[in-house]
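So that we are looking at the same thing, I have put the structure below in structure tokens.
For this view, one protein chain was removed and the others were kept in their places.
Let's turn to chain A:
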Amino acid sequence: MASILRFRKLCYVEPVKCSSLGFQSYVTPKVGKKDDGIVPKVKTVVVEKKREQQKKKKKKRQPKEWRCIDYCCWMIGYMCTTWWLLLFLYHCLPATWPGFQVPESPGTRLKREGLTALHPVVLVPGIVTGGLELWEGRPCSEGLFRKRLWAGSFSEIFKRPLCWLEHLSLNNETGLDPPGIRVRAVPGLVSADYFAPGYFVWAVLIENLAKVGYEGKNLHMAAYDWRLSFQNTEIRDQALSRLKSNIELMYLTNGYKKVVVVPHSMGVIYFLHFLKWVESPPPTGGGGGSGWCAKHIKAIMNIGPAFLGVPKAVSNIFSSEAKDIAFIRSFAPGLLDSEILGLQTLEHIMRVSRTWDSIVSLLPKGGETIWGNLDWSAEEGHGFSFAKKGQASMSGNNLNNSNQRSLQLKDPVKYGRIISFGKVASQLPSSQLSTFDSKEFPRTNTSTNFNSSCGEVWTEYDEMSRERIRKIAENKAYTARTLFDLLRSVAPKMMQRAEAHFSHGISENLDDPKYEHYRYWSNPLETRLPDAPDMEIYCLYGVGIPTERAYVYKSSPSEKCKNIPFRIDSSAEGDEGSCLKSGVYFVDGDESVPVLSAGFMCAKGWRGRTRFNPSGMETHIREYRHKPPASLLEGRGMESGAHVDIMGNVALIEDILRVAAGATGAEIGGDKIYSDILRMSERINIRL
């Protein structure tokens, strides 16, 4: 302490000496002038005065010295102390603030009702929400062994962004690990309970399950590497085998109680894949036999299911904009959209995400039958206009209906054109559109515009010629069918790799032996559900949020290495009350998945005994209307319907808890529908 004080003295005494020397020179004449008319006797006094003055000046200087470093220190110290004090007070705060009544969690309430853990629960996380950790890496990643690269604090993005991107990429040819790099899924509940500190994914649900008695032995998180195609998770990590073994184990150790599976987002189609895989014979399948699902699974409660894909995935692959990864946006919007980290951020992201096969699984399935053609779409007239938002409080079908009717009077929005170039092209009647068969894209003269200086951020756009890019833009409008030709043309390698694992069509004849292949397993329109008449399938999703459905694109001014040649035309705005905004057409949904994709299979495709559901298992639709959090204190809200935030929705949690404790779909109230999903489904003409 003493030494520090001495140090402090030194700090401000030293400079004072210097400055006082400087002062003397100009102080002296001033004093001399003043004393001009006075007797020389006074001289001594004057000298004294001078000294006095100097002393005083010195004193005056002291605070000035304080001002420089010490002042800063003082400020920092002051701030630190206040911060600590507040922190301390915060910790002393009783957990339950007297004025602010924390609403009772559904777990506590249901426990009081007497619900206890009955069926084991398996959680299947979706894309991007699961953590990934490093097991082996290049020298640049030293010290990161078994540290999270994905999820968690993401601190490595800022420290060594290029290294980070390199490790998250997969091999461009095989879709598996690049040589010398092993990044694996974090196992266990921790893998997806929180995505980032404080940003819950499954944590709220887990906590409520624990309240009614769940714990490690009857609660399992089926973590998998969400970058890989589904079959590759089995080939590389045996993830499907592990899931199978865990379900069997929980079934055995919990007194032969069947399992309730809760998949979310992409996990839904992952689990669909699992259902087929487990009953198929080895080597491609799990060899569980045809009764496996009926024996082990009680219910599948799909949250925000992306059964038929999401349009977001298209724009993601096409121009890496409007990512499905709503998260990345929310936590680092500036990072992705601007070009802080060098000019090629977006290109880097595109390059990395194009090595991830799983994104292809989210492309719209079912082609024009489901998603509409140039002139027609199932949702037309049901658009999500922004004017509706204001009246949302006055809910009531009458109002909605009248609104829709008025919309129908106008020219209906052509949602079927998932990508159109220019706003005009998105609205013209199809007869006036200049289209030609997209398959005729010239594939020759590729290397004409190849620029080797851009080699390090290789996206397949580099290999495309100007001419082709122009041709693509000339075609004006793409539907869910022609879209694939477009993507094959702009990203041939990726699509070639991924289409060995995924299929996006509608099957004509499910008995065709080709459907034994695993690439069809994750497409609900090309597989049969397992033979398990007692199993139940739920579709749980949020409604009431505008969700991307179709895009208006433009060619971007091309520079040499800034070479994603297409951009969403954010200047394309609709009229008042239209659903076009910033180049994107919106429909009803949960912010990521349109209602049609989430609800169609449960509403029509699997309802009753259809060819996709030969054993006639029951399906239930449970919709949750979005209600934004009333105040900041509520955080992300307890009645949210957004794609991820819905995991904290009280009503949804209650439904899951009740089913896990033994209730059936009829007991929790059967269907609960707010949107027009039934009417939309009716309009879709599919043979069942």
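Some points to look at:
Everything below uses one rule, namely that a residue touches a chain if its C-beta (ideal position, glycine included) is under 8 Å from a C-beta of that chain, and two chains touch if they have at least 3 such contacts; residues count from 1.
Here, contacts and distances are computed from a predicted model.
The listed choices are "ER membrane protein complex subunit 1", "Cytosolic Fe-S cluster assembly factor NUBP1", "phospholipid:diacylglycerol acyltransferase" or "ESCRT-II complex vps25 subunit"; the UniProt protein name belonging to the chain that is not shown reads "phospholipid:diacylglycerol acyltransferase". Residue in contact with the omitted chain (choice from A:174, A:245, A:290 or A:571): A:245.
The chain not shown here is touched by just one of A:216, A:283 or A:513, and that residue is A:216. Mapped onto chain A, the footprint of the missing chain covers residues 4-5, 8, 39, 42, 45, 49, 52-53, 56, 60, 63, 66-67, 70, 72-78, 80-81, 95, 135-136, 142-143, 145-146, 182, 184-185, 187-190, 193, 206-207, 210-211, 213, 215-217, 237-238, 241-242, 245-246, 248-249, 252-253.
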